[in-house]
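Our next item is subunit A:
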Amino acid sequence: MIEIQNVRKSFGALEVLKGIDLTVQNGEVLTIIGGSGSGKSTLLTCINGLEPIDSGRILVDGTEVHARSTDLNELRQKIGIVFQQWNAFPHLTVLENVMLAPRKVKGMSKPEAEAMAVKQLEHVGLGDKLSVYPSRLSGGQQQRMAIARALAMSPKYMLFDEVTSALDPMLVGEVLDTLRLLASEGMTMICVTHEMKFAREVSDRVAFFHQGVMAEIAPPAELFGAPKSPDLQKFLAATA
Partner candidate 1 sequence: MFDTALSANDLIFLAKGAGMTIFVTLIAVFFGTVLGIVFGIFRYQVGPVIAAPLTFVLDVFRSIPLLIQLVLANAFLGMVLRLGLSGLTVACIVLTLYTSAYCAEIVRGAIESVPQPVRRAARSLGLSWRQDMTNIVLPLAIRVGLPSWIGLSLGVMKDSALVYVVQVTELLKSTQILITRLQEPLLLLMICGAFYFLISFPVARLGGYLEKRWTHD
Partner candidate 2 sequence: ADKLDDIIASGKLRCAVVLDFPPMGSRDANNQPIGFDVDYCNDLAAALGVQAEIVETTFPERIPALVSGQVDIGVASTSDTLERAKTVGFSIPYYAFENAVVANDKVEMADWEGMKGKTVGATAGTYEAIWLEGQVKEWGEGQFRPYQNQADVFLALSQGQLDATVSTVEVAEANVKSGNFPGIRIVDKAPMVPDYVALIALRSEHGLIDYLNLFINQQVRTGRYAELYAKWVGEGEPADLTIKGVYR
């Protein structure tokens, strides 16, 4: 369970998160939508402790992320995250990309890590690209590799930050299919996305962020069907 309690965060004078409260249950798929600069990415990077927060608390399975005593490197193994782009380590092959963290962080043996990596890469449909360098992959394949890499750490939660926005329209489908697959397997996920159709289909709940505030949160049918705030109405109209 991920609990976000009254989290505030500023960059200099700019307040990016203005008191966010949000709880994600195990097995839930939550999507976050909202305009550019509304604080979606910032929230994700706060959840796995890449960014410090100014006040409030974030608890992952009851552990406070930003407490001094928390071993972040250990906590992060629970939380997989995939960004919009630049996810691949360009100097490593696809297989090495995926094996790196299991070996270095979990201390797996080479054959063990390799078996795990192959399994996850096959899971996302890249079983035939093991010894290729990322520069040879399409953008969609790179993103799927990044997903496999995160899955190789056997995370309990997965965070996705607009993983399809930097892709050619042709390649968006394959990545969303992978996310769908994960959702269907019961993974707990938070997905920031601009793909409304995807959000509607896959999510248990959809949250709408606006200027650092979570303006609305509801199951997709309700949120898309009967948007309450004028901001959301405007946003939906613009993206339609």
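Selection rule, in plain terms: all candidates are chains of the complex that A comes from, given by their letters.
We take it that a contact is a pair of C-beta atoms (placed from the backbone, for glycine too) under 8 Å apart; a residue touches a chain by one contact, two chains touch by 3 or more; residues count from 1.
Just so you know, these numbers come straight off a predicted model, no measurement behind them.
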item	value
Direct contact with subunit A in this complex, candidates 1 or 2	1
Subunit A to candidate 1 touching residues, read off their complex	45, 48, 50, 73-74, 76-77, 79-81, 83-91, 100-101, 104-105, 133, 135, 146, 149-150, 153
